[in-house]
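Sending over a structure as structure tokens; questions will come in a sec.
Omission of a single protein chain aside, the complex is shown with its protein chains in their original locations.
Each chain gets a letter, A and B, in the order it is written, and its residues are counted from 1.
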Amino acid sequence: MHWTLAVRRIALLVLLVALPAAAKDTVKLAFIGPLTGGNSAIGLGGRNSADLAVTLKNADPKSRYQYELVVLDDECKPDTGVQVATKAGADRSIVAGVTHYCSVVAIATVETFHRLGLPTIVWGAVLPDITYANKYPEIHRVNGTMINQNETAAKLMLKQGFRRWVIIHDTTDYGKGHDKYFTQYATAGGGKILGDFGVTADQQDFTAELTQAKGLNPEVIFFGGLTPLGVRIRAQMDKLGINAQFQGTSGIVSDDFIKGLGPLAEGVVAFREGAPAEKLPGGKFFLEKYAEQKYPNPPEAYGPFAYAAAKLLMDTIDKVGPDRKTVITALAGVKNVDSIVGPITFDDHGQNTVAAITALVVQDGKWVVWEDSEYASGKRKLKGR
Amino acid sequence: MSLRRAGASVLSTAAIAAVTGLLLYAFLAAESERTVGLVLVGAVAAVAAGLRSRVLPRLVGAAGPPAVLVGLGVAGLVLVRVFHDDPFVLLLMARALLVLVACLGLHVQLADAGVPNFAGAAFFGVGGYTAAVLGRGGLPHPLVLLASGAAAAAVGSLLLLPLLRTRGHYAALITIAFGLLFRTFLEVNETLGGPQGLKLGGLQLLGWSFNDDRRLLGVEFSGYAFYCLAAVALALAAVWLVRRVERSWIGVALDAVRLDETAAACFGISIGRWKIAALTIGNALIGVAGGLSAMMVGFIAPNNFTFQESLVLVSILLLGGLGNLAGLAAAALIVIWLPEKLQPIQEYRYLLFSVLVVLVLVLRPTGLIRRSVRRPFGSVAG
Partner (left out) sequence: MGRLGGQRVRQRQAQAERALSAGAGRAVDLLAQYVMNGVMLGLMYALVALGFTLFFGVLDVVQFAHGDVLTAGAFAGLTAYAALVHAGVQSAVPQLLAVVLTATLSMALLGALLGRLLVLPLRGAPPLNVLLATLMGGTALRECIRLFYPGGSQPQRFPALLPTASWSVRRFTLRLDNLLMIVAGVLLVVGLSLVLRRTRLGLAIRAVAQDEETARTMGIDFRRVVLLTFAIGSALAAFAGVMNGLYYNEINFGSGLLLGVIGFSAAVLGGLGSFEGAVLGGFLFAGLQTLGAVALPFASAYKDVFAFTVVILLMTWKPTGLIGERLGERV
């Protein structure tokens, strides 16, 4: 994969040199995401999308600079994330960064980017604290936060008639955040949270938690965490004979979740902010161009956001020049800038508001938008309905 | 010391410091991977030639080890000045030096006393977490660093009783189990931040924050430069301490304990007491290094202290040759710097290290440079 990208970039470079155009300076952009480990599918999708943005920008004769993507792997671990963030920030030739899918990592690197003065746009992490805990001018985010996600989730599930939940969440701020916000909205709407279990992000065996959950007799098991854990919990639920509905968050909206569970994934519900690629304003364009590049992995749920973030950074650098400080100032003034995910506006904390929350359900081995599914129309039923 | 001896000493020190400094500079400043490879090959060739032709030992002998230390320290200062605004290189230097200090701690435990410690990374973590917790409390930071060392020694003392009662693989199992236990405990426990870890404010000395970039003597120094200087100072102090320990009666006792416990006990040496001493000194060193490292990075998480990391520390000890301080330093530099400079091998670094260590153990168990024997009368060789 690495090699084909390199070859493609070299070919593009040769092409550009052959054209009778003035030589352009190269500007480096960092991309940081989980390229190995349990969330690598999403990370690779994001990387490919950012790479697509860079490739298209470089092919545009109007662009002032030649852009190069420096790809770094944070392995979805906070310590590795801080290391690569320090590396990117310390490298003076890197002007800006498209950063992080894993909230655990993003929240850890906020200080690092602030300290080293690297402007960044988050492309996939949903923890609100990343932008809202501090007012750092370096940190921005194009995707939404988990607050709206859980509000919509509670509303939909309550409407389906579910009233009794057991929550299993990972003990990172990501899982705890989902626990907090979902509990808040579900109980406000009349639901009951019968039990609340925290599990470590790399836990293997959930017999203890699930056996107790079984005894509480819930209608829904809500899982706040990422794909690898989600796969294990859903599989072990089946082993222990628990017949409840499984509900997840944006962390499990990936093809790996379905691949890992096979038929057990059927009927699982999840929520994420932003619309799926096909329904985005620039979605068709994005998917067409993505397919042309023949990347080995699909863009997954957050690819469009990575693309939008990279494009926004490059357009800004084109306007104000490849200097970190001026880029930071320019990003503060981003208002209603058009992108494939819709108009981007950064508020005073650098957060973009994403209005749409999509409900998804696994139907026949694919994530399908709830409204389009047979579960919504009544042809199929969720567990216990 | 006669004037001639002094002159020879100064010249030798200058020569050693200059050559080392140049090699290190070339390595750190190398841009392309080919240059890095060439520098590495050149360095290895130079050292091998120096050893073979006996030039290197004679230079060190003429200079006298304390002078060599000072010379290397000056070389370190010069390098910091040269890379004054390159945070990446400064960070690399500081990391290598702090790992060196941690390995020095392990050296006292394993190479001197023969007590295996597979939880080195855990004690590094204890130091880091202590610095994180105490650093917020308003305690002056130099004291915080000392406290990090003390905390690591204290936690290590929990293992004293089990370690004293067991031998060989059983003792190894205890430290391995402890390392795993420690990391799991940190991950599950919320009070120390859980899997997300803790953030640290930087080191502050008399109101001077090490995190900020600063202009000194007309030169703009990146924040990391000061950490680097602190690391150089710490490394020099640690090497001096370990050498003094080795050359003292403590060192003789530790050697006796390591080589033959029964014989040592017959001669009235208290095995327990000396093992405790070695463990405590070693863990304290590891803890202080961990504390400074955490303050420099500004972040600490349980994932930094896995068994894998402990194995890397032990690998450094083995690759450099058990008992050889110069080899230890070289191994630490190579293990930390090479993967950073040679991007392609970054991913393969654990595989590479483990294969190298296996080769060393099977083919040259005494290490790449042989350990010197203590000469009972006169100065200690090497």
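We take it that a residue touches a chain if its C-beta (ideal position, glycine included) is under 8 Å from a C-beta of that chain, and two chains touch if they have at least 3 such contacts.
Keep in mind it's a predicted model, so treat the numbers as computed, not measured.
Quick one: say which of A:Thr26, A:Thr207 or A:Thr345 touches the chain that got left out.
Once the missing chain is taken into account, the touching residue is A:Thr207.
Just to verify: which one of A:Ala235, A:Ala332, A:Ala356 or A:Ala376 makes contact with the chain not shown?
Spelled out, the listed residue whose C-beta touches the missing chain is A:Ala235.
If the hidden chain were put back, which of B:Phe88, B:Phe178, B:Trp274 or B:Phe299 would touch it?
B:Phe178
Tell me which residue among B:Leu3, B:Leu206 or B:Cys266 touches the hidden chain in the full complex.
B:Cys266
For chain A, which residues touch the unseen chain?
36-38, 40, 197-200, 203-209, 211-212, 214-215, 228, 231-232, 235-236, 239-241, 256, 259-260, 262
Just the residue numbers, please: which parts of chain B touch the chain that's not shown?
116, 159, 161-162, 165-170, 172-174, 176-178, 180-181, 184-185, 187-188, 261-262, 265-266, 307-308, 311, 314-315, 318, 347-348, 350-351, 353-355, 357-358, 361-362, 365
Here, only the chains that are shown with their structure count from here on.
Just how far, in Å, is the C-alpha centre of chain B from the one of chain A?
Measuring from centre to centre gives 39 Å for this pair.
Going by the contact rule at the top, pick out the chain B residues touching chain A in the complex.
Against chain A, chain B makes touches at 86-88, 91, 184, 187-188, 190, 194-197, 199, 211, 223-224, 297-301, 303-304.
Under the touch definition given earlier, write down the residues of chain A that touch chain B in their complex.
Of all residues in chain A, those touching chain B are 77-80, 82, 86-87, 89-92, 104, 107-108, 111-112, 115-116, 170-173, 200-201.
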